[in-house]
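We show some of the complex, not the whole, and keep each chain where it was.
Letters are used for the chains, namely A and B, taken in the order the chains are written, and counting of residues starts over at 1 for each.
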Amino acid sequence: MLIIMRLDASRKEIDTVKEKISSFGFTPHEIPGVQRVAIGITGNKGKVDSENFLTLPGVVEVISVTKPFKLVSRDFKPESTIIDVGGASFGGEELNVIAGPCSVESRAQILEIAQIVKEAGARFLRGGAFKPRTSPYAFQGLKLEGLEYLKEAAETTGLKVVTEVKDTETLSLVAEHSDVLQIGARNMYNFSLLERVGELDKPVVLKRGLSATIEELLMAAEYILSKGNYKVILCERGIRTFETYTRNTLDLNAVPVIKKLSHLPIIVDPSHGTGAWDLVSPLALAAIVAGADGLMIEVHSHPEKAMSDGFQSLKPETFHRLMNRLKEISTIVGRRI
Amino acid sequence: MLIIMRLDASRKEIDTVKEKISSFGFTPHEIPGVQRVAIGITGNKGKVDSENFLTLPGVVEVISVTKPFKLVSRDFKPESTIIDVGGASFGGEELNVIAGPCSVESRAQILEIAQIVKEAGARFLRGGAFKPRTSPYAFQGLKLEGLEYLKEAAETTGLKVVTEVKDTETLSLVAEHSDVLQIGARNMYNFSLLERVGELDKPVVLKRGLSATIEELLMAAEYILSKGNYKVILCERGIRTFETYTRNTLDLNAVPVIKKLSHLPIIVDPSHGTGAWDLVSPLALAAIVAGADGLMIEVHSHPEKAMSDGFQSLKPETFHRLMNRLKEISTIVGRRI
């Protein structure tokens, strides 16, 4: 249930509504908007009687929510959420690109790639240190060592770090070494991890599960928001289909659908989404035109030697060309990079 | 198997190769390219011994084809095929838009919409007269009457007609009344229809089946080409996935994949592909940026009264705006509309 306050509602009126919600044993969520405040109610197991709130001063409307998600919904917060990460943002006019290797493989490797990423004009460096892998025998990342190299590479170049958190055990370690946490596709249904990340005050890139519907992705984000962390950046990264010429099927339909349903930023990862480096650029450009708020791109200085996902990584010069094309195309859609 | 001729191979050398192929009971397919001629062999049930051809004068190379498709393959014909329909083309620099209602509903309706389509700058009019429907009780189209209205609307406006052919029985009737035939998703595996259409000298829009892979789409096109009709325009129109917020999942990955695998033009239908009018424009623009050679868009003057697919049809003013956006974006990708 959503309670919409009058434009001129006072602080006291807002607090009174929140107290009333708490008195029923529910949790109030105040979401300040540009024009007016909305208050979400969670924790109720059934229907809440709207009469209880409609009579309070400052309340304009009480909306009974039928969609299963609430806090992530655009009904709840009509304006798009802009998530700022040390001066670079997702969800506003600005577009940002997160680039780097699938895995941090060595200090030299990540320092070299960070430089390339920086020079091409991206502001975020990606690189996995804790890798969830289908096989227990596959390379699982350099772990703490990888995090340290990543941080060093970021500090040297002024880039911000995005890296994956794999479990609750390593969460605080990963959080310390990064600017933005990433939750991978295989952990989208890991509700305990989502809740723990929801308790932090740190931006999170949440990737869509391998065969997850858009609603399930939004419900996973709802887990994080419901614990208080509103800084969630959704990420489309391809879904499983019957197609074999691509590793996954990047679903660009999800971009305008999510922009319609939710106020959260949505970025696109065409590297995992297609699994083939020569499909990355056309789909990256298409994603921006479809309305995406940013991109996540795999870049490697020596794709042929990469320990994972080499085939889908862009070489430095291809990445450079893509960044230039993105700048051109972003102005056409009223964005800037 | 493909036989690649020397750049300066003479007519006589080419004919000698073709005769040799015929002497084995196979069918030669000469594909003239900008630089050199290639000759495809079909009709062989097993492996053909390349030694038979390598020794002939004018032959450069004999390529054993491992992909199941041959004539549609870019290995077979490296340059993109440009299909001209009375001065408007698919596959070259020019982009074309096919627009109109899902079904022809009345004379007045199609005349009105043809005018709108024309004014917005499209050159092709679509409209179904024979409709394959999941339910035997659903509206199946105006049939011959619909074809006649469609033709009248096209003649009045100077547009070219694209309309669906549903079965071999009505094929000649539909062919007489149209400039381009359309084979719908549900008929992509209707091999007898594909073969019959392959015997005509008429452009065909071939839509991807509901859950078909890209390879299956190319194999369906191969059926048409193998009978001699090389004027096939492929059409991505969304595949079945688990997503419920969209009717289908428009697969834009298919665009660059098909451009890589095949020389045939590929267009995109975001109306059926998404099933929601407000997703059509962002995905239409994205399709062009991803490399599509054209679009198929549903337009209706009164979507709320449409006998089928009203929810996914654009209103005249929205279509007009989309055409203007397409003109802007096409220049960025080196195309023109």
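Here is the rule we go by: a contact is a pair of C-beta atoms (placed from the backbone, for glycine too) under 8 Å apart; a residue touches a chain by one contact, two chains touch by 3 or more.
Computed from a predicted structure; not experimentally measured.
Here 2 copies of the chain are placed, and the complete complex recorded in this file has 4 of them.
Here is the rule we go by: only the chains that are shown with their structure count from here on.
Every residue of chain A that touches chain B in the complex is listed here, in rising order: 211, 213-215, 239, 241-246, 249-257, 260-261, 273-274, 278-279, 282-283, 285-287, 289-291, 328-329, 332.
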